[in-house]
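Every protein chain except one is present and positioned as in the full complex.
Right, chain A next:
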Amino acid sequence: MDKQSILEVRGLNVEFETNDGVVHAVKGIDLDVKPGEAVAIVGESGSGKSQTTMAMMGLLASNGRARGSARYRGQELIGLSERKLNRVRGEKITMIFQEPMTSLDPLYRIGRQIAEPLIHHRGMSAKAARARVIELLDLVGIPNPERRVDSYPHEMSGGQRQRVMIAMALANDPDVLIADEPTTALDVTIQAQILALLAELQQKLGMAIVFITHDLGIVRRFADRVYVMRSGEVVEEGATETLFGAPKHPYTKMLLAAEPTGRKAAPPAEAQVLLEGRDVEVVFAAGGGWFSRSAGEVRAVDHISVALRQGQTIGIVGESGSGKSTLGRALLRLLPSEGTVRFVGQDISDADKRAMRPLRKELQLVFQDPFGSLSPRMTVGQVVTEGLKVHEPSLPARERDRRAVEALKEVGLDPAMRNRYPHEFSGGQRQRIAIARAMILKPKVVVLDEPTSALDRSVQKQIVDLLRDLQKAHDLSYLFISHDLAVVRAMADHIIVMRQGKIVEEGPTEAIFDNPQEPYTQALMAAAIDGTPFREGVVEA
């Protein structure tokens, strides 16, 4: 701790000029990074954690202004000319970003993109740079680097692209690597691989890492020191061990306690089966066109049977592409599928739109994206009552309004806000609106498709509590689709683990979590729940 800081931030302010006036995103924060140290900046969305590093790197949006000081080895970065800044960024300080899918230029081969900083900072020849790129790709664990160097970004998976970004970041042996939510967009098992890679590379190469994240699980396993940020300020700072062991600031305490807790008991064995799918199969045709035959089929859901009983919550767990959302949609008859689907004993496998309409009231769906799933041109009251107009058209307007007030109250929103538009609400509030829209119809079964994934941890917890309260009050059955095991554990009494359209393992929640049988489930659990640090020397709290 007596080493000189290589990054020294003092009184850094970031402001954005917007139509609604000046937004003060970062409010005079101090921050230090010492050589070889892993520092985490933790905060929920809007805390200013990303903008802090963007300001240092001269990457603020055109309406953003930075004031204060950020020094790299004594050199002031704020207000530095672009030419001088370009000698620091990409060479001494490098960055990897949250969006592996879009952070690489889709039009150029990855080898060329990794080589660019080598050529421009070190004056390497194209040939020498290519040799170094292959070396780097090998270092970050890309198989067949000689061949992959000529790949385009779209030919690689998200995890591989993030490895490519890491290779680019390491190219010039930087002093500091800034990782801005580098694993947020990735599946849990891939997340674990990328984090392990970063930890390993840090030990091998000895650079400092600034890790920006909202995920405290990652912080605990990765960082030496933590800064907790909230609305542009650092509320607490300290060694990881101390901060996790004895948090001082109430916000830190709240964040640490934000993981959803509690378990759900299974419904009685005699509870009625409400929604049942037997041998459900969904096949998508892939490719093909006018003059060419279909290139192939994707079996998104491959002979899966589910039986959801009254009062039960089945958690469907899997990584992206596992078919979990497709299964949910097939069971709601929103997609054509093979196999039998029954709702309260009635066969609805071949029910068309018209036949399904009366049942839609009982079978509701809540989506992941609270921003995209509410019409921006309707007031909250209109959004919530839209279903009533279809299913109970005879209801007088006054009664409809009364039901809207009731539904909004039930999801913990002030009914007086029902004349506002969705954009005036936060992500968590919008998800409450989406839930109210489903609940107002008094459904029996609700399919919840990643309802908490777009939300901050502290908000997630509230939504989980809300969903559990509603379930108790109305004896609802949930099909809870999620990749987030901590949330599923708190919500579901039965779990189905899916991979590539098939069930890998299924059983009561406790059994799946405490004693997973299949290697894939074990890997999933290890990646998400296991507290083992990625780095040696980090003591667990």
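Just so we're on the same page, a contact is a pair of C-beta atoms (placed from the backbone, for glycine too) under 8 Å apart; a residue touches a chain by one contact, two chains touch by 3 or more; residues count from 1.
In this text, contacts and distances are computed from a predicted model.
Asks: Quick one: find the hidden chain's UniProt protein name among "Sarcosine oxidase subunit gamma", "ABC transporter permease subunit", "histidine kinase" or "CoA synthetase".
Replies: Options "Sarcosine oxidase subunit gamma", "ABC transporter permease subunit", "histidine kinase" or "CoA synthetase" considered; the missing chain's recorded name is "ABC transporter permease subunit".
Asks: Can you say which of A:T102, A:S125, A:N144 or A:N515 touches the chain missing from this structure?
Replies: A:T102
Asks: Which candidate, A:G68, A:P117, A:P247 or A:G501, sits in contact with the chain we can't see?
Replies: Of the candidates A:G68, A:P117, A:P247 or A:G501, A:P117 is in touch with the missing chain.
Asks: So that we can see where the missing chain sits, which residues of chain A does it touch?
Replies: Missing-chain contacts on chain A: residues 57-59, 62, 82, 85-91, 94-95, 97, 99, 102-109, 116-117, 120-121, 152, 154, 165, 168, 290-291.
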